[in-house]
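These notes concern the structure reproduced below.
For this view, one protein chain was removed and the others were kept in their places.
Going in written order, the chains are labelled A, B and C, and every chain counts its residues from 1.
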Amino acid sequence: MSNSFGSRYRFTIFGQSHAPAIGVTIEGLPAGFAPDMEALGAFLARRAPGRGAWSTARKEADAPEFIAGLVDGHTCGAPVTAIIRNADARSADYDALRRVPRPGHADYAAFAKYGPGRDVAGGGQFSGRLTAPLCIAGGLALQLLAKEGVTVRARIASIGGETDPASMEKLLAEVKAAGDSVGGVIECVCDGVPAGLGEPMFGGMENRLAQALFAIPAVKGVEFGAGFQVGTMRGSENNDPFYYDENGAVRTRTNHHGGILGGITSGMPLVFRAAFKPTPSIGLEQDSVDLESRENVKLTVQGRHDPCIVPRAVPCVEAAAAVALYDALLESRC
Amino acid sequence: MSNSFGSRYRFTIFGQSHAPAIGVTIEGLPAGFAPDMEALGAFLARRAPGRGAWSTARKEADAPEFIAGLVDGHTCGAPVTAIIRNADARSADYDALRRVPRPGHADYAAFAKYGPGRDVAGGGQFSGRLTAPLCIAGGLALQLLAKEGVTVRARIASIGGETDPASMEKLLAEVKAAGDSVGGVIECVCDGVPAGLGEPMFGGMENRLAQALFAIPAVKGVEFGAGFQVGTMRGSENNDPFYYDENGAVRTRTNHHGGILGGITSGMPLVFRAAFKPTPSIGLEQDSVDLESRENVKLTVQGRHDPCIVPRAVPCVEAAAAVALYDALLESRC
Amino acid sequence: MSNSFGSRYRFTIFGQSHAPAIGVTIEGLPAGFAPDMEALGAFLARRAPGRGAWSTARKEADAPEFIAGLVDGHTCGAPVTAIIRNADARSADYDALRRVPRPGHADYAAFAKYGPGRDVAGGGQFSGRLTAPLCIAGGLALQLLAKEGVTVRARIASIGGETDPASMEKLLAEVKAAGDSVGGVIECVCDGVPAGLGEPMFGGMENRLAQALFAIPAVKGVEFGAGFQVGTMRGSENNDPFYYDENGAVRTRTNHHGGILGGITSGMPLVFRAAFKPTPSIGLEQDSVDLESRENVKLTVQGRHDPCIVPRAVPCVEAAAAVALYDALLESRC
Partner (left out) sequence: MSNSFGSRYRFTIFGQSHAPAIGVTIEGLPAGFAPDMEALGAFLARRAPGRGAWSTARKEADAPEFIAGLVDGHTCGAPVTAIIRNADARSADYDALRRVPRPGHADYAAFAKYGPGRDVAGGGQFSGRLTAPLCIAGGLALQLLAKEGVTVRARIASIGGETDPASMEKLLAEVKAAGDSVGGVIECVCDGVPAGLGEPMFGGMENRLAQALFAIPAVKGVEFGAGFQVGTMRGSENNDPFYYDENGAVRTRTNHHGGILGGITSGMPLVFRAAFKPTPSIGLEQDSVDLESRENVKLTVQGRHDPCIVPRAVPCVEAAAAVALYDALLESRC
């Protein structure tokens, strides 16, 4: 169903922003694997709020508690479940949200789907906080991929169109001061990916990666290799010529295909980008509707919010890539 | 597995470019549905080759034969299977391909995955010809969606960066004359989509549509609503304000979200774009490798090929959208 | 994967006998449903140990804690996760088990699959304790089925071949005194099941119910309606004649088919039986092997154990029936 991903490395995410806990159950971890909990904690810390100048002040105690699947620190073959308790109390701040959906958020769509009983507090199950369990599944997959020589590294490609760090910082300060927010693009490169992962058609690596990436709130576009640029290119320019390198391996001289041909990895670095929309929570007054009185109303979202979620989304992109890659890697063995 | 799509409207595609047949088995069609075969034929004709000035000369008799699931022209509850016989004979043209992968094609990735026994003729299971069965599943879904008031219409947004038809035609003529090819972008708009389709996280409409779209060979990017533009926008600009329209329906004044919020349809038109790479088969000499002799070699792809697959891909995009939408529509009922 | 069941009412069970917790995540519960927690507790209590004369003395605090999916006591559309903390400490009792598999238990099969790192404490993930989360998923499904007029009632059909309660009690006392155990059969009847649930072939109600029932440890046979008796019957005897009852409903005069024809419910009561093997843990000395020293050894299983698990398995059978039925009911709506 919708909260589950993968076939051989399969996990199910649960929780809401203000439920007692959020968490994940992972099937498919090999028995006898001892997760590096320190490395996992460091990975999770990269997406935690309250660390950077631009992140929200909400304190998340993102230390996962492993309640199942481990014996003396190693996996035993049973599904692994980790939970993170939600420390923050459900507050009255969110009562107005029951009536007035925030523009750019999932509030109205959730109302259309689930009706008045939906969880509005902090965005409920649509909260970006649910990327924490994704990062648990992804963090463990990254450790397993590393054992196979596969590395996954994402970075901020641009924020608001700016591509150098200094300009990004300046822009973020301006945007924050204006009570506004801004979007950006994250690029991810996976090295050491063996050729032959993924399958044709709906099981292609592009399909799987897109399925994982669009689960991260705010992603509105995904592209591989040259991406949307291919729409302006000639075949003679876009085709990546093959050659044998000095080790006798087949490589391509360019990598417009982003490491994927026909849905299957080519052995070249896997390269993709995801576009993130601006944080929908802004300090400015916006137009909305009151779902009870059925009137048009004005809304000003309260609380402090990241002016840009892109910095915290970098590990989420790595996590999404890792779960898709590790799942395909396991599949390729049978 | 990889040749199957959907949960409630579920289909499995089979066949290769030069197998005796290609086809599709569809589960989830409502019993008692009488497909409009003429409309389906017209829909399939839009992707068939040999019709336009820029399409390949290969003749496809794309008339599907329904070998299961219909009784007196209507569905009976059993899975529906339609096949299309492959008229063209497997020819000697493809023997060289076993040794020398074509740049930009799946040839090398298929070799890495399946070994020397892969089907190289016409691209085997990676051939664009496999979009014909996708269009059968999609064509039927379009008819069922129309009964629900949902329309799906794709169009060429650009070819080689050109957005007006006259310039596109001119460019295609130039590219063809040069033995080259060119990519493009297709935009699709779905009207009448009810609010509340799709699910959170991995079952979101963006995830599902992307999974379907990346199954079309040559797609290297998918974006929704404002798409990659969101990376340069402010929240105050990108957020779509809600209002009640004159019929008391909740609408947004702009549609940067492309009809999807939190993975769930908002009731606004669903809008997305897919980027298509240039046809990898070009008439120019290219660098490649000989997988047997393990030497670098030159390759000139024989035969006639579309200088641009975008015109024929338009119905494929509609088909991909239709299967994802109809599947989500069925799911929303339980 | 293997710890998940269902398509529209889908749940994943996690935990081991001596992990910090066991639990279940359920997707597909309708939004706005307020579970009757008292009724659920009473249902769970029926399978809890330490209540009857024949059950083990281990105290289970089987009160589930709902950590996700509920808002103010009702479902909100998000997956529901409930956990049960394991109070009992992991003890030294189980160290010998790492070397010597208990006959009749999963110990050796688990070793063959997961290697030495498997969880041996209390049977790990193979423990009968894992039927508690099954009963949470089943208990909620029972409440939802009741709203639709469907009831599910299981009962002990026989223990050690005895079919009247007095003889069963006498036998259990004898068996317990002898340090032995005994098997039995549970019969389940589901009333109010609408005709038309289930699907042909692999999605038939028999297939689904069997898939759920064989997940209960100790089940070695499942039969529907006349079951294995059909092997001795004539068609003229086994065929159930149709007739219109006084309300104009189609019924059958007998119910050898157990409410299922062609995998699909007929509207008659759904009837099935499951055979349970004797508790494998017995107080008598048994032959086994030492997986380290690779020698044949004698083993006497320590601790107190139910001489028969059948009494406590009755609610588990109801839970298995409920999840399969409710899942099929949801499916039948799309």
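Assume contacts are C-beta pairs under 8 Å (C-beta built on N, C-alpha and C of every residue); 3 or more make two chains touch, one makes a residue touch a chain.
Keep in mind that this is a model prediction, so the values were computed, not measured.
J.: Could you tell which one of C:P49, C:G69, C:G122 or C:G258 touches the chain left off the display?
T.: The one listed residue touching the chain not shown is C:G258.
J.: Just one of B:T75, B:S158 or B:Q211 touches the chain that is missing; which is it?
T.: B:T75
J.: Per the definition of touch given earlier, which of C:P30, C:G192 or C:G227 contacts the omitted chain?
T.: C:G227
J.: Of the residues in subunit A, which ones touch the absent chain?
T.: Residues touching the hidden chain, for subunit A, are 7-8, 78, 200, 330-334.
J.: Contacts of subunit C with the missing chain: which residues?
T.: The missing chain touches subunit C at positions 1-5, 13, 101, 103-110, 112-113, 125-126, 130, 158-161, 175, 180-185, 195-196, 199-204, 206-207, 210-212, 214-215, 217, 219-244, 248, 250, 252-253, 256-258, 260-267, 275-282, 284, 286-289, 291, 294-296, 332.
J.: By the contact criterion defined above, which parts of subunit B meet the unshown chain? Give residue numbers in ascending order.
T.: Interface with the chain not displayed, on the subunit B side: 1-4, 10, 12-16, 19-23, 25, 27-28, 31-32, 65-71, 74-81, 83, 110, 113-119, 121, 124-125.
Just so we're on the same page, only the chains that are shown with their structure count from here on.
J.: For which chain is the distance between its Cα centroid and the global protein Cα centroid smallest?
T.: A
J.: Need the CA-centroid distance for the pair subunit A / subunit B, whole Å please.
T.: Subunit A and subunit B have C-alpha centres separated by 26 Å.
J.: Rounded to a whole Å, what is the gap between the Cα centroids of subunit A and subunit C?
T.: For subunit A versus subunit C, the centre distance works out to 37 Å.
J.: At which residue positions does subunit B touch at least two other chains?
T.: As it turns out, subunit B has residues touching two or more other chains at 200, 332.
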